[in-house]
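Excluded from the complex is one protein chain; the other protein chains are retained at their positions.
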Amino acid sequence: MTQKIALAAHKVVRDFRKNKYRYLLVLPVVLFFLIFDYKAMYGIVIAFQKYRTSAGISGSPWVGLYNFQRFFKDINFWRVLRNTFTISMLSIVFAFPAPILLALLLNEVRNKWIKRTVQTITYMPHFIALVIVCSIIHSFCQTNGAINDIIAAFGGERLNMLSIKGLFYPIYILSGIWQNIGWDSIIYLAALSGIDQEQYEAARVDGAGRIRQMISITLPGIMPTISMLLVLKLGHVLSVGYEKILLLYNPMTYEVADVISTYVYRKGMIDTDFSYATAIGLFNSVINIFFLLTANKLSKKMGQSGLF
Amino acid sequence: MKARRKKIHLHDLLMDSVIYLILGLLVIVTFYPIWHVIVASFSTSIDIVKHPGLILWPEHFTAGAYRKVFEHPLLMKAFGNSVKILALSLPINIVMTLLCGYFMSCTNMLWKRPIVAMIMFTMFFSGGLIPNFLNIRSLGLYNTIWALVLPSALSVHNSLICKTAIEGIPDSLKESAFIDGASDFQVLWRVIVPLMKPTLAVLLLYYGVGKWNAWFAASIYIKDNAKMPIQNILRAILLENNSMLNQVADSGDQFSQYTEAIKYAAVVVSTLPIMCIYPFLQKYFTKGVMIGAVKG
Partner (left out) sequence: MRKSLHKITGIALSAAMIAVLAGCGNGGGAASTTAAPQTTQAATTAAATTAAATTAAAETTAAAAGTEAAAAETTAPAENDGIHFTSPGGITYPLQDMPTLTVWDGNNDFAPANVYSSYTESPFHNGLVERTGVNIEWQYKAAGANTTEAYNLLLTEDVLPNIIYKESWKAHEGQQLIDDGVIWDLTDYLPLYAPDYWERIHRPEYSSVLKTVMTDQGRFFDVATFNEGPYNDVYTGPVIRQDWLDECGLDTPVTMEDWENVLVTFKEKYNIAPFSFLLSRINTGGFASGTGAYGTFTARWYADDNGKVQLAQLQPEWVEYMEWLHKWYEMGLIDKDSVSMDEKAMRSKVLNGDAGVSLTTNTQLTNWAEDAATEGNGAKWVGVGYPRVSPDQPVNWTHIRARCVGHGGVITKSCSEEEMIAALKWLNYGYTDVGMMYWNFGTEGVSYYLDEEGLPEWTDQVVNDPDGMNVSTQKYIGVWGTGFSVQTERFLQIRYTEEAVQAIFTWIEDSEAQKHFIPGLSLLEDEQTLYNDTWSMISSRISEVAVQYMTGDLSLDGYDAFVKELYDMGLQTCQDIEQAAYDRYMAKQ
């Protein structure tokens, strides 16, 4: 027994001696998280309370899992959960690859001037306030908007596109791509610049065409970045923001558009219920972590380094 | 060499035209919202209301909205505050992220897993609004610029990007440096940093834009409007009359204090500076930086 402890102690000491500078380097990081995150972490307990600000955490009564039960019992629970998943998954399938494709295309452009112009312009919509982007979407989708003008030109019927359930996801996802494709491609462009150019030379000597090079050199070159971002994205599967949905949905599309965050937002408007919001947030986090760990494991199995 | 180039010439041409076509369309589509905002900002409010769909050119060109925006008593001050926040934050952000990313990329350490787990945990759990607020206040940061700098000094997300980039650097380079007797700090500073300039540019952009666009922290941690960053002022202007995001405005009993054009002008004024950063960072995204560095 004592031997075991001594061995363990020895291991710790040896590890520390070997890596002392590394631990020293990470010390500010650890302190940062302790001071700014962990010091306030006790706040999670209000998920199990009926919290009132004027009474504080110490003065508020404990209610166990009551707040969670409230959420599970709500008839909208399954609906908001389903919608949140659907929107997340759709954006992983459609919106996630878009910037990768853009980066690959830009990689093939040899004219430096064109490349920079395309990069700069596609990246700009990211900066426009959501309120304004959604106002543009509204005006485009209206019966007298630009999209309906095109449909009508081909003899189609003018529709209020935002009032149609089946069109909510396409509008949401496509406008998301439109706004963020350039911005999201930047990280891939950075990754692309790290690819060893000699590999291309070698491939060319072997007679590989450009598409072949793209698939066998470029794509694997940015694969670590892709897999990292994908795992992270899966770790936020239940975190669909509320602002854009609030600005785009209406009673006709609640059924497909209402997500957890909009649900919480609406609840908060009726009554500031910090406990309830915290409980739902906790539920989100647990699901998100589950997805993150699974995705991380899968990515490691597929030969990537994973997040941790 | 010459013969081969000729052989794939047709192929190349076809591929290039497809690429240019796609990119051309994308540029048009993504340029439109920018153009829309710029045109609207130089229009009269009534023209914006009148043409809800595509606007291609201001019907009556005017810079009146800009004049109004610059008359806003807090705007220029807020602008200065945002610049100050950025100047204080970015160096701290980059150093912290490098430290965190480097640690996460290291292997063979006894305490790595628990420490990384502790870091990742914060991505999912937080104490919530009120405990965080109490914490900032007890640290004496409330209503100071540091409340907007320090609590967001490090993002786990960006650290992971940094970590992936460090892992992408061939191990041989790091190891040979260690064999030469370099310390961790020297390896990080002399070997890794020069090789990950593109990633550092990305991090700079992410942190810079993130900080510039942040408004929530300031709305909680800052009391005096004179210390507010620009986004909070912009938000106040934009949301003043948006009934979907602002319940108070829904009463419909208020004046539309800011007319349409001013919103757009405010967006242009507040985003143009940060948008201009990118072209300067672009030069770091050129191909083959790595190989050049390795050879040099």
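Per-chain residue numbering starts at 1, and chain names A and B are given in the order in which the chains are listed.
One rule holds in what follows: a residue touches a chain if its C-beta (ideal position, glycine included) is under 8 Å from a C-beta of that chain, and two chains touch if they have at least 3 such contacts.
The structure displayed is predicted, hence computed values, not measured ones.
Participant: Pick from A:Q142, A:T225, A:N288 or A:Q304: which residue touches the chain that isn't shown?
Facilitator: Residue touching the chain left out of view: A:Q142.
Participant: Which residue, B:L54, B:L74, B:L110 or B:L139, contacts the hidden chain when the whole complex is considered?
Facilitator: Selected residue, touching the omitted chain: B:L74.
Participant: Using the touch rule from the top, list residues of chain B that touch the missing partner.
Facilitator: Interface with the chain not displayed, on the chain B side: 46, 48-52, 71-74, 77, 129-130, 133-134, 137, 215, 218-220, 222-223, 225-226, 228, 231-233, 235-236, 239, 241-244, 248, 250-257, 260.
Participant: Touching residues of chain A against the unshown chain: what are they?
Facilitator: 50, 52-56, 70, 73-76, 135, 138-139, 141-144, 159-160, 162-163, 250-252, 254-255, 258, 266-268, 270-274
Here is the rule we use: only the chains that are shown with their structure count from here on.
Participant: In the complex formed with chain B, which residues of chain A make contact?
Facilitator: Per the stated touch rule, the residues are 11-12, 15-16, 19, 21-23, 25-26, 28-30, 32-33, 35-44, 46, 53, 57, 102, 105-109, 114, 116-129, 131-133, 136, 139-140, 142, 144-146, 149, 178-179, 181-182, 186-187, 189-198, 209-211, 224-225, 228, 232, 235, 243, 246-247, 269, 274, 278, 281-282, 285, 288-289, 305, 307-308.
Participant: Spell out the part of chain B that touches chain A in their complex, as residue ranges.
Facilitator: 8, 11-12, 15-16, 19-20, 22-23, 26-27, 29-31, 33-34, 36-37, 52-54, 96, 99-100, 102-104, 106, 109-111, 113, 115-120, 122-132, 134-135, 139, 150-151, 153-154, 157, 160-161, 164-165, 167-168, 183-185, 188, 196, 198-199, 201-202, 205, 209, 213, 234, 238-239, 242, 244-245, 247, 263-264, 267, 271, 274-275, 278-279, 282, 284-291
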